[in-house]
Every structure is written in structure tokens, then in C-alpha cells.
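Just passing along the structure, written as C-alpha cells.
Missing here is one protein chain; the remaining ones are kept as they sit in the complex.
Moving on, here comes chain A:
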Amino acid sequence: MMDKPWNNRAWLFVVPVLIIVLFSSLVPMMTVVNYSVQDTMGQNNFFWNGVAWFQGLLDPTTDIGGRFASALVRNLIFSIVILCLELPLGIAVALCIPKQGWKVGATLVLIALPLLIPWTVVGTIWQIFARQDIGLLGAALNAIGIHYNDTQDPTSAWATIVIMDVWHWTGMIALLSYAGLKAIPDAFYQAARIDGASRWSVFRNIELPKLQKVLVIAVLLRFMESFMIYTEPSVVTGGGPGEATSFLSLDLVKIALGQVDLGNAAAMSIVYYLITLTICYVFFTIMTQLDQRKGV
């Protein structure tokens, strides 16, 4: 048996944290859980509704279930597309960052610039950028004969928010990769030169394996953020045209605040949260186990 002195004062030190956690996560979360199992007609009258909201949500044949399923698919496609673009591009940018001199600092600041802009501002910049009448991008594309209209054409709308996200976030992957590349000792490059290894072989056999850990973190961060994307599409397309860019978070806000359908919105929040959590957990577990098997 351990004979630890029992000191009640210890609890006192933990109390502030408990209070903050209580009001920042537990109470709001329980409120959501509360809404998700009840129905209300207003006037603070609540009726027990069991799991009916969840049943409807997870059944794609119902109206709400259909909306949820298609928004989920859009979200997944969006995350996969931006990851496929941002990862290779970010690594490529990191490889091109100058090695020394004043150019290093200048390049890093330029790359980090989009990351420092508030998200609503990013949305506004691109909303104006994409306009057909005055927007640089929209007007220029239409002027050279490419049909581009992000408020009416779903393809244009998708292209706009995908390119916007790539513009906004590739810098982060580039910075993370750059940090990873800097950590590779010069001796590895020397050894490769003495071996006569090609540039591709240096990338494939030295840089990429050494970047693996950093890239796992980058993918996790980018996946989570892109899966929860709200601000920028809400400003640029507002989820339109039609439902074309209506992602889970946008739909959730429409249901909760637009239709004040609190039961459905609460159930949706919980399922949305669990999906994000599960995907991240599975991804992280697989990547760390791969690591262990390889002993990297």
C-alpha cells in the first residue's frame, strides 16, 4: 500500500480548471445531448423523444437523413481533394525554400501570410476575387471565354472554394515540411552525393521517410480543419448554388438557426462530432502502428 498524505488542498488547485472545463465544454455539450433526445414546442416545454432524431438523421430515405448524407459525402470529397492538392504542393514549396541568406526569412514570411488573415477576410477576399463583374479572377476568366460563375455553376463554386483552401493552407504544410527538412543532418545529403544518388532518390529514400512524422501531423490538422470548414464557404458561396457547397457545418447552422429545428440540429452535432473523432482516431492509430512496425 502506498501511504500518500491526504491533502484536501490539492482539490482547491484543480477547482478553477474544473469550472472552466465545465462551462466551456461539459455544460454546452450536455445541453446539446439534452436537445437531441427531446422535442420542444417553445415556451420551454420539452417532451421526451428518445432516439427518434438520430433514427431520422441516419436514415438516408428521410428528408433530413438525405440532407445529412449528401453533406457528409461533400465534406469527405472536399477533404480528400484539398489533401491531395495541398500535401504534394506544400512539400514541393518546402523543397524550393532557399537554404540560407535573407531570402529564407522573406520566403517564410510570404508563405505564412495567408495563415495570418482572419478566415472571414479570406472568404471576403475570394468572394470579391471571384465576382464576374468586378472580380479579378471571375472577370478575367470570362473575358478569355471560360464560363465561370461561382454563384450559379456548381463546378465554378467548387473550384473557387478548393483553390481558396489550397491558397489559404498550403503554407502551413510547407512550413511544417520545411521544419522537417531542416532536421535532416547534412551528412545524409553528403552520403547520397558520394553514392551518386539521383535527386529523385534523395527525395524518395531520405527526405520523404524523414518527413513522415511531420506529414502525419499535417494531414491530421488539415483533415480536421477541412472537415469542419464553415467560415470561408459561408462567405463565398453561402452553401450554394443550390446545395452544391453545403457542407455539414453550413447545413447544421441552417437547421439550427434558420429553421430553429433544435432536435435535428442537436442530433446532427453529436453525430458530426463523433465522425470527426472516429476518423482522426483511426487515422492516427494506423499511422503510429505503421511507424512502430517500421521502427522509425
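To be clear about the criterion, a residue touches a chain if its C-beta (ideal position, glycine included) is under 8 Å from a C-beta of that chain, and two chains touch if they have at least 3 such contacts; residues count from 1.
Just so it is clear, contacts and distances are computed from a predicted model.
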Missing subunit (named according to UniProt) among the choices "Sigma-70 family RNA polymerase sigma factor", "Heavy-metal-associated domain-containing protein", "ATP synthase epsilon chain" or "ABC transporter ATP-binding protein": "ABC transporter ATP-binding protein"
Among A:119, A:188, A:230 or A:283, residue touching the chain not depicted: A:188
Residue among A:84, A:136 or A:208 that touches the chain left out of view: A:208
Touch criterion as defined above, residue of A:16, A:101 or A:196 at the omitted chain: A:196
For chain A, the residues touching the chain missing from this view: 185, 187-188, 190-191, 193-197, 201, 204-206, 208-210, 294-296
